[in-house]
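All protein chains but one are shown in place.
Chain naming follows the written order as A and B, and within any one chain the residues start at number 1.
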Amino acid sequence: MAGLLDPTHWLALDVALTVVVAWLSVAVLGLFALRRLGWVAKVLFPAGGAIALLLFAVALVALFSAPQTAVLPLGLPGLPFHLRLDPLAAFFLMVIGAASAGVSAFAAGYFRKGEGTPPGLLCLEYHLFIASMTMVVLADDAYTFMVMWETMALSSFFLVIANHRIAEIRQAGYLYLLVAHVGAIGILLCFGVLQANTGDYTFANMRAQRLTPFWGSVAFLLALFGFGAKAGILPLHVWLPEAHPAAPSPVSALMSGVMLKTAIYGLLRVGFDLLHVQLWWWGVLLLALGLASAVFGVVFAAVQVDMKRLLAYSSIENIGLVFAGIGLAVLFSAYGMKPMSALALTAALYHVAGHAFFKSLLFVGTGSVLHATGQRSLGKLGGLIRYMPWVAWLTLLGTLTSAGLPPLAGFVSEWLLLQSFLFTPGLPSSFLNMLIPVVAALIALVAALSGYTMVKFFGVIFLGQPREENLVHSHPAGTWERVGMAWLAAGCVALGLLPVQFIQAIDPVTRQLVAAGLGSTVAASGWLLVPVDIERASYGPVVFLLGLAASFALAFALVRRLYHGRLRRASPWDCGYPWQTARMQDTAEGFGQPIRQIFEPFFRMQRELPSPFDREPRYRVVVGDHFWDWLYRPVADLVERMSRWIGQLQQGRIAVYLLYSFLTLVGVLIVVKR
Amino acid sequence: MSVLGSLSQLLEIVVALLLAPLLVGWVNQWRAWLQNKSAPGVLQPYRVLHKLFNKESVLAQHASPLFRSAPYIVFSCMLLASAIIPTLSTDLPLAPAADAIALVGLFALARVFISLAAMDVGTAFGTMGARREMLIGFLAEPALLMVLFSASLIPKSTSLATIVETLAHRELAIYPSLAFAGVAFTMISLAENARVPVDNPATHLELTMIHEALILEYSGRHLALLEWAASLKLFAYSCLGLALFLPWGVAEAHAPLELVLALPVLILKLALAGLLLAEKETANAKMRIFRVPEFLGTAFLLAVIGVLVHILLGA
Partner (left out) sequence: MSQLAGQLINLFAAVILMLAFAMLSQRRILSLIHLFTLQGLTLAAATAVVGYVTAQPHLYLSAGLTFVLKVLLIPMLLHRMIERLDVRWDVEALINVPTTMLIGIVLVIFAFNLAEPISRLSSSIAGGTLGIALACVLLSFTMMIIRSKAVPQVIGFLSMENALFFAATSATTGMPMVVELGIALDVLVGILILGVFMFQIREQFDSLDIRHLEKLKDN
């Protein structure tokens, strides 16, 4: 920290800290302009976005330099903040910076009128949220980490209940806070195990410890529990589909796109950096949990009728895929197959970056739709491509990326992940060798089903005919909203077309974690992505896109030249039934019906079927989650029973309370006597 | 990127464009003969394309630019797919840009765009077709991926050129995993190309349509491009099957003479494949729509077993 006032000697870590301070000042400024929407929306949020871009740039620089540490004398006396900026942290800072830049730009145009919380307060909470996420990633000791983790949880809680006048939103916020704290206990206990009785909670000390396999497994399982609760892995996922839709759209975008990634960061930090030896069954456990979450998430997403809930379940699916990739990396690392581990880890990290961009893009797109139409339910939307063209076309890019289609970002991570599965027949255990193709098949199934879900999402909202009359009055998005969405869409496209460059950026991270990386192999082939050997596998997204574009242009030009381009407009084919209405298109339930039928055991469905004798027949189906009945209600009942049993201590009579004090005193005297 | 490579690539694209409608005509011809009907001639698809291109295109009033550009996008996807599958030669400059997994992604891209275009007009037929097409897609795509996996485990590569070269060079070897993969691939091709027993390409009854429901709103040059794209898809799938399971006769790099021979061999193999397809379509009845997930689920599981058998037997 020496030479702080001399800019030429600033390290990347100093710049990152400046970014945090800048965000905090923006937050405080928001507090002073509590109800002045214009000032908050047009000045403060764009400023926050520009600061995020600075973070992105400095993290990119830090990725290729040596780790830097700092000790800040904040916090309690004797417990200063230790901070560290190494490649792993730098990668996640890049993700945070880039995604928040786009979301902040969008938020500048989004917060139009007061929605229960004054805009200045929203600005405070928002910037506190992203500043605390940055500090979580920079933290180098358990104390800093937990303080910043709590700040992150609290600020996001207040953001989730921004519309606190609605009871459902308050309940969603409560559930979110509850699960976040249950997870935090797990993380705290994990740090307790990692410091191995030395009393020194810095990560540097934890790195120096050599835990026995038993205690290492305990630490890993606790970390999995704690970070898994934050990431939304089965079975601790129930808060995600409630909290993400309840929050305002920019906040949902940040939570899904960025906050879930801090949980991944935590798992990587504990699993690979602080724990030196990985065991094979950790990898299998991660793989199993990740796959279960992925399948569960996508199956539920396919049957949702609320657009934000659909995206929330889709986030569960994507995080599940990331966990599966990390599990595979742990498995390979446990058997000493470092290059394969690097491949799987690269796939997981690529998906982390891609998901941050496309999920944020999709959420802010729904934000624009919500603002323009006031509807969240898919059954009341439709045909918006005509009234909101910018939002529609940019959301189309996000949809295609989410479906994992070439040449965009989602395909690259899926390609890398499937490539890492192909190399697995080299594992020593034959049982694992046989499970791996089944796992690869499940991942392919998840990818195909996410395509189904995304077609439903885009088609029901933007295509077709409007299902309600007032939709024709929807206004298109404003400039700031377009800027934010365009930035995020550009990220999706860039990640899809330039995989070689991005893998070279991920290379320092995998080198730090598993001591191997794809950077050198990949750099040798220029525009073509060749992870191992050009004979084995290769993928060239730019050539791919150029090929498609060239045939498109050629077909268009030739048809126009040789034939003609005459066009006539008429009404659509009605098969002789002229009274077609917009209600006769597929609804969201209808589109999800095949999935409901095929995957019936997954759901707890409540159906209300009409009978021929009803005056006003009604059909209603509510698709619920079994986990409430299997896990949460029994646990809640148990907690309630235990607390009632302990509550018997509260007798209400003073004599009894005095008796308690007397017994405690006698007990202490007996113990002291020994 | 040699001259011979570029020549074989160009030749493949031209051959695909020209022969695909002929393949469809051949299959229809045989189907008619096997059912004791008289057929309109093998060149009928060309006449249909010419007629459609000359016609005016009628669009729904509220169709968006997505609807208008989807036929071109689908056509480009199918053309690119035919260009990267080693039909005539394995020395293709475009092939390193897309391996087997990217090929599956390419088919998925076309499927997503045609489904979105079908949903664009907002009638019951279009959305029903889109839902059914995505249903078939979500089961057929992983099955196809697993088939390509089992084929790629033998040469340990997902590059189609390497797979074909390796399989063509092993002495007459029988791979049990490829037997499973072959059965699964046949089932998947039938589903993806909208053939009996999954979908009837000649039906116009709304309750039984899948592919026809997707292209119901199109007319004129757009419909012509979509019909051509569908025949290119059938051509691509047949060539993929021939490349994986009957790879002999495909030319390789530095062998210009083989390129000349490859074309007649391809035509012969395609003629046989077309005949088999017509026989299968005639002998089977169309399945009810809700049996289709079972059919494709069986294909998927057979492909997975193929991979498992490879791991067990090492072949």
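Note that in this section a residue touches a chain if its C-beta (ideal position, glycine included) is under 8 Å from a C-beta of that chain, and two chains touch if they have at least 3 such contacts.
Just so it is clear, the model here is predicted, and its values are computed rather than measured.
Interface note: of B:79, B:95, B:224 or B:309, the residue touching the hidden chain in the full complex is B:309.
Contact with the undisplayed chain is limited, among B:56, B:279 or B:294, to B:294. The chain omitted from view is touched by exactly one of B:183, B:261, B:276 or B:289, namely B:183. Residue-level contact of subunit A with the missing chain is found at 430-431, 434-435, 438, 598. Although one chain is not shown, part of subunit B still touches it, namely residues 172-177, 179-180, 183, 293-294, 297-298, 301-302, 304-305, 308-309, 311-315.
The working rule: only the chains that are shown with their structure count from here on.
Subunit B has its Cα centroid 36 Å from the Cα centroid of subunit A.
Those residues of subunit B that touch subunit A in the complex are listed here as 53-54, 56-62, 64, 66, 72-73, 75-77, 79-80, 83, 94, 96-99, 101-102, 105-106, 108-109, 111-112, 115-116, 119-128, 130-131, 134-135, 137-139, 141-142, 145-146, 149, 152-153, 156-159, 162, 206, 216-217, 220-221, 225, 290, 293, 300, 303-304, 307-308, 311-312. Subunit A meets subunit B in the complex at residues 382-383, 385-386, 396, 400, 403-406, 411, 414-415, 418-419, 422, 425, 430, 433-434, 437-438, 440-441, 444-445, 447-449, 451-452, 454-456, 458-460, 463-465, 528, 534-541, 543-544, 547-549, 551-552, 555-556, 559, 562-563, 565-575, 580, 582, 584-586, 590-591, 593-594, 597-598.
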